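Quick one: the structure is below, and I'll ask about it shortly.
The complex appears here minus one protein chain, its other protein chains still in place.
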């Protein structure tokens, strides 16, 4: 592993260097685990006291934080700086391996420069794979898939026929792209399957979590836009559209034909009904359920969702409900008695 | 792609033809995307205005809908007609490929006529596969699996030992059939694994979503009956029975030994306790939680579930809870004061 000079790291993140720029930094480490040659970071002030005991060689801090005896990179966004420095110090991308023995690539497939296709992968007819993309073992691309450059597709992923991925898309293991949408026409008591002949389009810089499923459209396109980040075990149903830079935590479910705005955030296990619209910059709390369209710039929680602060207050009162009920019943009796007394007079 | 005459499509769906039966139809398209040579459909009256601008050659409509300048197929169930016409116009089932190079099939396996087994599949000892069934790449069938005719098993699915599937079963990618049920006997603070020696039986015409898991029984059978449709990421625990034509949306969980009736509908992220019974024709709303047995012919929501309409009303009042609480406290003070005043007199 190669080390990098602290001055170079400060420059990389646009930070101010305080101390010894010639320090050679090998790794990033958590504040309570860092050793000599490592850089750590202080994002949460409540851990500041740990800096007195750290063995780190340097630390990334907000402006105004003073640390004795340690070299500093001072910047406005230490968390982002940490991410960038960690990326820089990572082992370089492995050398491309080409199509490895045990991979099966259809002769009609078009492979870009410097691709790596591990054993056990099966690449169908007329597939296009961009330069620098890596398919880890046992990935399956059905016919007519188009995949951009510098994608990373982890082991066991499946991309079904005709789906399209942009550049720098990352699929964690066992992600499924382009499974049939869940569409059936009632035919008496039985159901008749509606062929799902659309596709999925995933734009640049999207990350898809392990075992997350994105269904192909019935007709047309299920669309996941630039920069979207989906955690593990998320369900995106057919004909959904997810706006740019939207983030969904694990076990979220978005039902069919729903349109999610840009820069939204979904907490774990949240869900939405189908055929609704969620505005831009909406945050849905964990386990929240959205049953109707909601406008932009809101924080919502509950089932069905309401403004988060309202929900917090209502939740605090929920356990008092039996007591309230008793109180109300007692009040009814008291009032009846009062009314009686007044009549008697 | 071959086209089909409009008159033939009208006959296929038992609809009335209005206009030019000789029109050659190539594809089905959404009402706002359809072009010349395509047929579209009008199911929701709110989209009727779009018919004025469509470039479609024909449209499937309910009786009583009039459209100028377009040929029509008029029928009672346009949505079902759409599904049937889309199925007819689909590319034909691909020609069978047999056991392709790179697939591994145990010599003791019995394969029906016209099967297709893609590279990377592993088929165990004594497996039986019916005629016309397709295994996409990297499917694994453990020993003694029995699979019917005309099944479609997508890439990465796993069917464990001894499980049985009927005819025309569809498994979306990475579905898991026959994983061990979650059974452990407490042994002090530790748990002792109970061997799961039962199987899963899936009847005809069932569809199982991507990454959906159906556990084998501890003893006996986990049963998914004819026509059941399971969406992605659904959990069916050991010894569950799911009745005919029941439909479950994504991320639903049915706990062990629960018996679900026929023609039920589960909204997304709904769940049930174990060892209970759910009657026929029950609908559980999204995120609903069923903790006790429920009778047939009901629509239920909430946690635990209650009649849907009751739940809707209660939910509408939920955000008012803090206000109600304040009101009750104020009422208590007012009554105390009133009682005081009355005493004073």
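As written, the chains take the letters A and B, and residue 1 is the first residue of each chain.
Convention: contacts are C-beta pairs under 8 Å (C-beta built on N, C-alpha and C of every residue); 3 or more make two chains touch, one makes a residue touch a chain.
Everything numeric in this text was worked out from a predicted model, so none of it was measured.
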Of the residues listed, A:48, A:155 or A:299, which one is in contact with the missing chain?
A:155
Of B:78, B:130 or B:156, the residue in touch with the unshown chain
B:156
Given B:14, B:63 or B:195, the residue that touches the chain left out of view is B:195
Given B:21, B:112 or B:220, the correct residue touching the omitted chain is B:220
Which residue among B:109, B:230 or B:328 touches the omitted chain?
B:328
On chain A, what residues meet the omitted chain?
28-30, 33, 77, 79-80, 82-84, 86-87, 90, 102, 118-120, 136-138, 154-156, 170, 172-174, 205, 207, 209-211, 227, 229, 231-233, 245, 247, 249-251, 262-263, 268-269, 286-287, 315, 318-322, 324-325, 328, 331-332, 335, 338-339, 342
Could you pull out which residues of chain B are in touch with the chain that's been left out?
104, 120, 122, 138, 140, 142, 156, 158, 160, 174, 176, 179-180, 182-187, 189-195, 197, 211, 213, 215, 219-220, 233, 235, 237, 251, 253, 255, 269, 271, 273, 287, 289, 291, 302-304, 306, 310-311, 313-314, 316-318, 320-321, 324, 327-328, 331, 334-335, 338, 341-342
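Definition applied: only the chains that are shown with their structure count from here on.
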Would you kindly give the rotation angle relating chain A to chain B, two copies of one sequence, based on a CA superposition and rounded to a multiple of 5 degrees?
120
